[in-house]
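Omission of a single protein chain aside, the complex is shown with its protein chains in their original locations.
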Amino acid sequence: MGLAMTRNLLKAGYEVVVWNRNPAKCEPLAAEGAKVASSPKEVAEKATYTFAMLSDPEAALAVAEGAQGVVAGLAPGKGYVDVSTVDAATSQAVAAAVRAKGATFLEAPVSGSKGPAEQGKLIFLTAGDQALFDAVGPALDVMGKAKFFLGEEGAGANMKLVVNMVMGSMMTSFAEGLALADKVGLRQSDLIDVIGLGAIAAPMFALKGPAMAKRAYAPAFPLKHQQKDMRLALALGDQVAQPLPMAAAANSLYIDARAHGLGDADFSAVMEAVAAQQQGEAKH
Amino acid sequence: MGLAMTRNLLKAGYEVVVWNRNPAKCEPLAAEGAKVASSPKEVAEKATYTFAMLSDPEAALAVAEGAQGVVAGLAPGKGYVDVSTVDAATSQAVAAAVRAKGATFLEAPVSGSKGPAEQGKLIFLTAGDQALFDAVGPALDVMGKAKFFLGEEGAGANMKLVVNMVMGSMMTSFAEGLALADKVGLRQSDLIDVIGLGAIAAPMFALKGPAMAKRAYAPAFPLKHQQKDMRLALALGDQVAQPLPMAAAANSLYIDARAHGLGDADFSAVMEAVAAQQQGEAKH
Amino acid sequence: MGLAMTRNLLKAGYEVVVWNRNPAKCEPLAAEGAKVASSPKEVAEKATYTFAMLSDPEAALAVAEGAQGVVAGLAPGKGYVDVSTVDAATSQAVAAAVRAKGATFLEAPVSGSKGPAEQGKLIFLTAGDQALFDAVGPALDVMGKAKFFLGEEGAGANMKLVVNMVMGSMMTSFAEGLALADKVGLRQSDLIDVIGLGAIAAPMFALKGPAMAKRAYAPAFPLKHQQKDMRLALALGDQVAQPLPMAAAANSLYIDARAHGLGDADFSAVMEAVAAQQQGEAKH
Partner (left out) sequence: MGLAMTRNLLKAGYEVVVWNRNPAKCEPLAAEGAKVASSPKEVAEKATYTFAMLSDPEAALAVAEGAQGVVAGLAPGKGYVDVSTVDAATSQAVAAAVRAKGATFLEAPVSGSKGPAEQGKLIFLTAGDQALFDAVGPALDVMGKAKFFLGEEGAGANMKLVVNMVMGSMMTSFAEGLALADKVGLRQSDLIDVIGLGAIAAPMFALKGPAMAKRAYAPAFPLKHQQKDMRLALALGDQVAQPLPMAAAANSLYIDARAHGLGDADFSAVMEAVAAQQQGEAKH
């Protein structure tokens, strides 16, 4: 994703300095005009605003810290934007280190994957220093179709959790609709079509529904990750005393699906926890 | 709605015979070219296909039965299409009476209200005699944007129940998202915007979300009707031995909202059952 | 049960007139001193207080109504006590017919089965005319260990539903405890023993727990009847706007068990809906 995002910046005329753990990955960008640095620190020294796109919290910390890390190259007037998806605690730790150097910090996890990254259609859920959000706004607009400034560090991660919680509950309710339709003799394809024409039409239903009707769950977003997000959202609700009975019921079904060996299937496989019954006595 | 639907048939060049309990309601249609009958029976005698649009099962039965009812005017080769929303038992009773006269029957409840009726954008969820569905297909296309033939009488009513069940669960999950966002310090308007840009964007969220954030619930679809549909969908699931834990959890919240006097508010007022807590100890 | 109850009355010195659809069933009681009548009407004519113990609402109505029914033999000063378990509507219909003859009515469903009936340890949940409750109190004390006067007709049936609802939820929660214990490597027999020593010890856990640990469910109270009571209790809650999320979650699990062909097993077989998972990926 970092490759696609950088290309969009270069195309828009930005001067870009790049670094990657694997130098070979920088070559195509160098051919398109990017300068290549030998360390994260050097990127931060040469650039006004440094962007990081990393796979997980451990990588995000590794690139930020240490003698050759981004923080070592920061100074007053510079800013650090981490577009990785990390937990609130990691964001807060990096933010503190960045500010100790007099620089500013923005957590900016993205919604959207490779395709939207290439098309400049990402969504940025940012939080941290609003001045930095304003300063890098034009660059975010080059890489994405929408950007939000949500508050203090951690707010971006929380927004992703809330959205994924609603998504997880919706998927489970949709599975209940498909299962009930089938049991009463309706075609699931008709249900998908009817839903697609009305007030509750959602891209996810159109995308996943037909495969769910075939009980096929090629993994896009693994069920175990969806269940982890349900767990974390429920924990967030517990912290702030917000009861979440729908999310709790959905979570039970995702755990049930995990218990049936579906953790690595697509999260739509919660269908199996909703629908999988043997042929026994049915009608009362 | 019957007025708007008839106008679309007239505009498309169909010859139409109309009847209404209140004759004054037929006058504008007469001015536009419709013939006016003095009873439902007379409509059925003069027309090949008779359409009924009535407010409830009692009215549907009253217009079908009796010496001056539609059934009395039916004969082999004729067809009766009831576009009212009635329960499966009423549909089955009318279907039996129609077939006893050698005619055909189609239950055809619509999804969509006044606006879509005027624009010819209704959705027809039909069931009954497929030959009649095929015969009146062109007329349904004049009045609607989509039509489904779902099976035996009762299937149309069941499809509406399944869709409304999914809708009711989705609304409740969305309310949980809004409530959790607020408790963790996120702006609800940001959540609505983020959801609107992604895989779970649905017209209902965009339409109802901003008012829900203001805790305003001007009635469009009354909560007590949504809760009745949850109850009926759960009863349907019970009959066919399909567990529906999400719908059951949502139903509890709709009942809770009803207990707080919100039965006549919009069904989005389930937000109050999800979010309404006093200010007490919150964090653990 | 009627046999055992009558024997206790005879032993206590009451004069008893008996009738049964099958006259052979009256013979042992005749040998012990009971008079035998040729119809329900004759019982009501000869006795001051008539007790009925019947298997279902249809039988209860059949014995009360008609030319040879109990009501035909009633008169002012007489009373009719129905110890069958019937629904509120049936009770109310019989009560109206009884009172139209100037007699009094008591619905008196019992808690307890054959054993308690023989030992005179039934529990009477009565409702209707309190004067009749007072008048037959000594006779109820002969047949039972406790009696309650709960209010108007229907209150006895409602009390049974509320108790059975709590029982159904408790059983499901107990099954969750057994399943969780097993998954974390605890012996289920230890859990049953620990529970039996503390604040939540209940006869049901001691009675059913050891068989549940063996996944054996010899029918005592069939699961489909327990699920019917959950359904009726939820409907009662819906009527009076009382949300019942625990009962609703339990009901989903009983329906799940029914879908797996366990409707005729003991209601403790809800264990299978709670615990039955394949061996797949388990830990997160």
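As written, the chain order gives the labels A, B and C, with residue 1 at the start of each chain.
Here is the rule we go by: contacts are C-beta pairs under 8 Å (C-beta built on N, C-alpha and C of every residue); 3 or more make two chains touch, one makes a residue touch a chain.
Keep in mind it's a predicted model, so treat the numbers as computed, not measured.
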item: Option from C:8, C:50, C:91 or C:111 whose C-beta touches the chain left out; value: C:111
item: Residue of C:15, C:32, C:134 or C:190 in touch with the missing chain, whole complex considered; value: C:190
item: Selected residue (touches chain absent from view) among C:150, C:212, C:255 or C:271; value: C:150
item: Residues in subunit A touching the chain absent from view; value: 231, 237-238, 241-245, 248-249, 251-253, 255-256, 258-259
item: Residue ranges of subunit C at the interface with the undisplayed chain; value: 111-112, 123, 125, 145-146, 148, 150-152, 155, 158-159, 162-163, 165-167, 169-170, 172-174, 176-177, 179-181, 183-187, 190-191, 193-195, 197-204, 207, 233, 236-250, 252-253, 274-275, 277, 280-284
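Here is the rule we go by: only the chains that are shown with their structure count from here on.
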item: Interface composition of copies subunit A and subunit B: same or different, split at half; value: same
item: Inter-chain centre distance, subunit B versus subunit C - centres from mean C-alpha coordinates, in Å; value: 41
item: Centroid distance [mean C-alpha coordinates] between subunit C and subunit A, Å; value: 55
item: Interchain centroid distance [CA atoms averaged], subunit A/subunit B, Å; value: 37
item: Shared interface positions of subunit B, touching two or more other chains; value: 237-238, 241-245, 248-249, 252-253
